[in-house]
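Take a look at this one; I'll ask things after.
Every protein chain except one is present and positioned as in the full complex.
Now for subunit A:
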């Protein structure tokens, strides 16, 4: 870790260009510039997850700060084979946010928030589609789900609601809630695992 930083200083490598993994590792040096760069790079994403799940700016700020502290504390167990630093951080933030709302509210989501969030995750501006093909395909696949499946999916995946909670919320049988989650996820899995269209001849 320190070697990375030392070399970086020697060659005047701008820390803003460090790969995510190296930046995460470099946090252990305690260097203020690395810490600022790390937070600056990911704060928008981390806070976005926290505010989307909680809807509470103060709580979201606490969660975002905890996310960075936990990432720093456990940086040595980060394994790039399991996913990107961004995904690791958003997973931590999401878990913290779910836990926070479970302990604070009997109902994790308001109806208007659910519909708004479903709209957000199916929003497909052109720049997003161009920027990340996998995300764009996933977003499009969510948009194509029947609305009741999309709602069940968002309730489970974003708000961390169990099938029983979804059944109670939607006033449907438990089996129906489980089927909606399973069917929606199966469609999205097919989307992500199927060969990309237009990969050849470009």
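As a working rule, a contact is a pair of C-beta atoms (placed from the backbone, for glycine too) under 8 Å apart; a residue touches a chain by one contact, two chains touch by 3 or more; residues count from 1.
The criterion applied here is as follows: contacts and distances are computed from a predicted model.
J.: Missing chain, UniProt name, options "Zf-HC2 domain-containing protein", "NADH-quinone oxidoreductase subunit K", "Branched-chain amino acid ABC transporter permease" or "Phenol hydroxylase P3 protein": which is it?
T.: UniProt lists the chain left out of the view as "Zf-HC2 domain-containing protein".
J.: For the chain not shown, which residue from A:18, A:92 or A:109 touches it across the whole complex?
T.: Once the missing chain is taken into account, the touching residue is A:92.
J.: Quickly run down the residues of subunit A that touch the omitted chain.
T.: Listed in rising order, the touching residues are 27-32, 35-36, 38-40, 43-45, 47-49, 51-52, 57, 60-61, 64-65, 68-70, 72-74, 76-79, 82-83, 86-88, 90-92, 94-96, 98-99, 102, 117, 120-121, 134-135, 138-139, 142, 153-154, 156-158, 160-164, 178, 181-182, 184-186, 188-189, 192-193.
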